[in-house]
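Before any comments, here is the structure.
One chain of protein is taken out of this complex; the other chains stay put.
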Amino acid sequence: MAGEAAVKVPYREKRPFDYSQYIRKGKLPHIWCAGCGHGIVLKSLLRAIHASGLSKDEICMVSGIGCSSRTPGYVDFNTLHTLHGRAIAYATGVKLAKPNLKVFVATGDGDALAIGGNHFIHACRRNIDMVILVYNNYIYGMTSGQASPTTPQGMVATTSRYGHIDPPFDTCEMAKAAGATFVARGTAYHCQELEKIFYEAIHHKGTAVIDILDSCPTYYGRLNKMKSASEMMLKVEKDGTVPVAQAAKLPPEKLEGKKLRGILYRAERPEYCEEYFKLIERVHG
Amino acid sequence: MNEKETVKEVATKPPREKKKWNIVIYEELCKGCSICVDFCPTDVLTMKGDVVAVKALERCTGCQLCDLRCPDFAIQVFPE
Amino acid sequence: MSDRVELRFSGSGGQGMILAGIIMAEAAAIYDGKNAVQSQSYGPESRGGATRAEVIISTEEIDYPKATSIDAMLAMTQEACNKYHKDIKEGGILLIDADEVRDIPKGNFKVYSFPIIRYAMENLGKAIVANIMALGMITELTGVVSHQAIEKAVLARVPKAFLELNKKALHAGFEKAKELKPVEA
Partner (left out) sequence: MERKFIQGNEACSEGALYAGCRFYAGYPITPSSEIMEVMSVRLPKVGGVFIQMEDEIASVCAIVGASLGGLKSMTATSGPGFSLMQEGIGFACMAEVPCVIVNVMRSGPSTGYPTGPSQADMMQVRWGTHGDHPMIALTPSTVQEILTETVRAFNLAETYRTPVVLLYDEVIGHMREAITLPKEGELEVVDRARPNCPPEEYRPYDISKGEIPPLAAYGEGYRFHVTGLYHGEDGFPTGNTKLIEEANKRLLSKVEKNREKIWKNEDFYLDDAEIGIFAYGVSARSAKFAVKELRKKGIKVGLLKPLTIWPFPDKAVREMAEKVDTIIVPEMNLGQISLEVERAAGGRCDVRGIYRVDTEPIHPQQIMDAILSREELTLPTELAERDMTDG
């Protein structure tokens, strides 16, 4: 059942939301630059987690290396900050050792799709239960602005000064093709919609991949002549995307250059841990 | 949902005395990105040097968008 | 040196040489109460080409696990025979498949020749048990393990449905080896 981004969330959180119940004491301010969307994404996630009723002890958040991968350090869960690209592999070990944990992977476009591409597709193939958040800001932020596997063609990075010629990956298409059973795209700009996508992803059994368009004003913005974080959010996240439900009604020319937003794909398929524990029962004695 | 819908939602609530809001800014957390200022639907906020400041609290509708889009946990809107 | 006995089973991949080696070693180590080490050339050869398994048997501790001077060697193909016979010790034994190994190597060792594969095919009905028959012959020619031990070891390793067939092959090996005379150089 593809489509339907307008998910009903059975709650109306009292505002303002008390983030401090999830943020580790003394860890703010975070290291992210002014205008970086990662904080918006994190806040959306925390609200969704709260709505889902998961306790902090039930959650494990694993990350690799990069700006987004600093997320676990701030949140009061079981947290693991690992090697560049390898978060999903570590998360696989944690999940199989403690299948009752809800495992989140905080990763970036470079971390998940370049150095960690192999682990990414194999997690999708196994359909192991974890929520993979790809903070996609089109650039390597931590290492100061090199091109990533999602940098659009023609854009500038510190390693593509003459305009990037590599075609980018479409995170969602790749996740779907590799076998992920929940594939969605959200943006930091549409933070409430993102919260709902997270909420749905948390309740999904299997590999959930969310491509989160998010901005890096410090490098991507500056190198590509976007004056402010807000301008980037409007150009890339607001005007660059169309809700999947609306897209069906739009003529092709209106969709050109736009990315679909919302839950793009959802399927039911046996989940890896459940299958393994069935196997244990089968051969146990 | 976008900010316009939120505004509408607030606006269509049964007529009653206009609710008042307090905006709390945690200056030590604000990095001055101005996202909250740029996206405030009723132009409540402004930049004062490197941090955000309230310029017209009376216009605040309590939509919370400044909080929701603040990457730095630096602004919150409380009902009075 | 001690009573160290070194055996080498060689042939081509798929002829069951490694299994023969394992069974021989188990006969010694599990059923005859001796020490045994089995090792093998483990290479592309194991999927065809020349393959070899080595078994060292001794009542004492076995240190070096590979052959140093071979007491008895089985060669089921010409290629394996050519490649591996050089380590046979003076007075040692080389058992060859008569049809497969036409060019008999020269050396200070006794060569016994018997059409093992043909015999297994014609008289036992399956060429696949040639390795077990050869195992019987090596047992008979060397006396390194007892008949009971090798029989127990064979029966413990082969599929249930083929117990009788393998037992027959093993005993055919014992019998035929008794009649064998070394090939005149």
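Note that the chains are named A, B and C in the order they appear, and that numbering of residues resets to 1 at the start of each chain.
Going forward, a residue touches a chain if its C-beta (ideal position, glycine included) is under 8 Å from a C-beta of that chain, and two chains touch if they have at least 3 such contacts.
What you are looking at is a predicted structure, and each value in this text was computed from that prediction instead of being measured.
Although it is left out of the displayed model, the omitted chain contacts the following shown chains in the full complex: A, C.
Contact with the chain that does not appear here is found for just one residue of A:V94, A:A245 or A:A267, A:V94. Here one chain is not drawn; of A:V41, A:V62 or A:M226, the residue touching it is A:V62. Annotation: of A:D76, A:E231 or A:E274, A:D76 touches the absent chain (contact as defined above).
Residues of subunit A in contact with the chain left out of this view: 24, 27, 56-58, 60, 62, 72-73, 76-83, 86, 89-98, 100-101, 118-119, 122, 276, 279-280, 283-285. Contacts to the hidden chain, counted on subunit C, fall at residues 1, 22, 25-26, 29-30, 35-44, 62-66, 68.
Note that only the chains that are shown with their structure count from here on.
Centroids built from CA atoms put subunit C at 88 Å from subunit B. Between subunit A and subunit B, the centres computed from C-alpha atoms are 26 Å apart.
Each chain gets one centre point, the mean of its Cα atoms, and the points for subunit A and subunit C are 62 Å apart. Looking at the complex, you find that subunit A touches subunit B at residues 15-17, 19, 23, 28-30, 32-40, 43-44, 188-193, 217, 228-230, 233. Contact residues on subunit B toward subunit A in their complex (touch as defined above): 1-2, 28-29, 31-35, 38-39, 62, 64, 67-73, 76-78.
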